[in-house]
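As you look at this complex, bear in mind that one protein chain is not there, while each of the others sits in place.
The chains carry the letters A and B, assigned in the order they are written, with residues numbered from 1 in each.
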Amino acid sequence: MAKRTGIEVSLAIAEAVRQSEVDVVSAYPITPQTHIVERLAEMVADGELNASYITVESEHSALSACIGASLVGTRVFTSTSSQGLALMHEIMYLASSLRCPIVMALANRALSGPLSIWNDHSDVMGERDTGWISIFSNNGQEAYDLTFMAFKIGENKQVSLPVMINFDGFLLTHMIEPIFIFNDSEIKNYLTLYDPTYRLDPKNPVTMGSVGLPEIYTEAKKQQDLALRNSIKVINDTFKEFKERFGREYNAVETYRADDAEVVIVMQGSIFESIQIVVDEMRNEGYKVGAVELRLWRPFPFDDLKSSLKDKKAIVVLDRAMIPGGPQGPVLSEVRSSMYLDKKRPMIIGVLAGLGGRDILLSQYKEIFNMGYDALKTGNEPEMAKIIGLRE
Amino acid sequence: MKIKEKPKLEELPFATIVTEPGTSEYYKTGDWKTLKPVVDKSKCIKCANCYIYCPDNAYEEDKEGYFNPNYDYCKGCGICVIECPAHCIGFVEEETE
Partner (left out) sequence: MSKILRPKEVFLNVFANKMVSRREYFARGHRACQGCGAALVLRLIFKEAGPNTIAVNATGCMEIISSPYPYTAWKIPWVHVAFENAAAVASGIEAAIKALKNKGKIPANEDINIIAIGGDGGTADIGIQALSGAFARWHKFLYVCYDNEAYMNTGVQGSSSTPLGASTTTTPAGKISIGQGNWKKNLPEIAVAHRIPYVATACPAYPLDLMRKVKKALNANGPSYIHILAVCPPGWGTPPELTIRISRMAVETGVFPLYEVENGRYCLSLDMPEGLRPIEDYITIQRRYRHLKKETISEIRNRVLKEYKRLQLLEKMDFEES
């Protein structure tokens, strides 16, 4: 029987990695993910986790070593944040094109400059094109559960892609939350032995990573794209199986009181829980509001998002990262473009909030919902996203 | 050619992994040369210098212990001509058809 434990989320994730019986951990410490790698090192040092722990000298080498280890046919875990993710950016593309099911615990932290150690989503937004599966968690329990599911999804032979589990830096990594931690015996048979078809094995020599001449590059990219798109079925099946086995429900798109809502906020990450408080308050005042979380970021859940949003009157997309000089908000631009071809679609407005870890007050969420109502009243869909709380 | 340079999407292997070792042998680099080595077996001392110094592994040992260049792969670099201690390898112009 799983025990409800008060445990720091980072340590819970490390526990999930241990219970998944990884073979190789290759990670470089960076605020705010340090507690994960420290706990894993402790576990290896005490013999609780039987894995090779590579104390790499940079994040770039961390992911490179992960690829090497994964191609030998072992289960691999890494973790990073912000600058580290940016440093390994080159190799992120290779991890997915070489089809290595690496699992990364990504503590979302703002990218420099100016230097920031606090939470926002600019790091993960820089990796949209890398071909990784990307899933958001909203609280410690989800971060813990999704780590197991990440291995299951990635190692599925139809998928064979790396998976990143996003969780907010400091807001989740350093929080002690009540989490149901599985007993080792409960979770032991959840994951099966990782058995890739192709591996680096002298008994069966293969060449991996050859030069992709123009004659085949297009087909290679299409193959990768199909694998990522088709993984949505495996992801949904994994969520369903998890619910049947352990009772907790996960969806590609999470909603809170959004079924009959007029105005919803679309966002990602742990602020989902704060918004739920404001939704309840405003519902009591008579406003029909709701919240929609884009839990699955890549592959983009076009169908699920459409069915959650199509009959809303106005949606306000809350971005926690900025695209300077361009469409301002990454989630805004993708949601807008996903609904571009629809004859009937809600009004779409964008806001930027919580950049660089700035707190978003509950009153500001109310302000954001009211922006949605204003848009309905005036019929005006502003093109620029508004930055909430900008002191100017 | 037994090997597909332009496979269709369904034919492209998983992650473009080449599963057959040594498929470079399907590509004959022999047409790169302008001069070709010719071994004079009467002077050859069977020392294997030509075999060991060839970057393209073009020399094949026969039953008698002589080494013969495989013109399908020999690029005509001339290393064997220079390194042969018996000076028995001539470097002649390749005939064009």
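As a working rule, contacts are C-beta pairs under 8 Å (C-beta built on N, C-alpha and C of every residue); 3 or more make two chains touch, one makes a residue touch a chain.
Predicted model only: the values in this text are computed from it and were never measured.
Within the full complex, the chain left out of the display is in contact with A, B.
Within the set A:Val9, A:Leu40, A:Ile67 or A:Ala353, the residue that contacts the chain not displayed is A:Ile67. From the options A:Ala12, A:Val37, A:Leu85 or A:Leu98, the residue with contact to the unseen chain in the full assembly is A:Leu98. Think of the hidden chain as still there; on chain A it touches residues 23-24, 26, 50-52, 54-58, 60-62, 64-74, 76, 90-91, 94, 98, 200-202, 204-213, 215-216.
Contact residues of chain B toward the unshown chain are 3-5, 7, 16, 18, 20-29, 32-33, 45-49, 51-58, 61, 70, 73, 75-79, 81-83, 85, 91.
Keep in mind that, in the parts below, only the chains that are shown with their structure count from here on.
Rounded to a whole number, the gap between the C-alpha centres of chain A and chain B is 52 angstrom.
The residues of chain B lying in touch with chain A in their complex are 5-9, 12, 14-19, 21.
For chain A in complex with chain B, the residues that touch the partner chain are 97-99, 160, 197-198, 205-208, 210, 212-213, 215-216, 219-220, 222-223.
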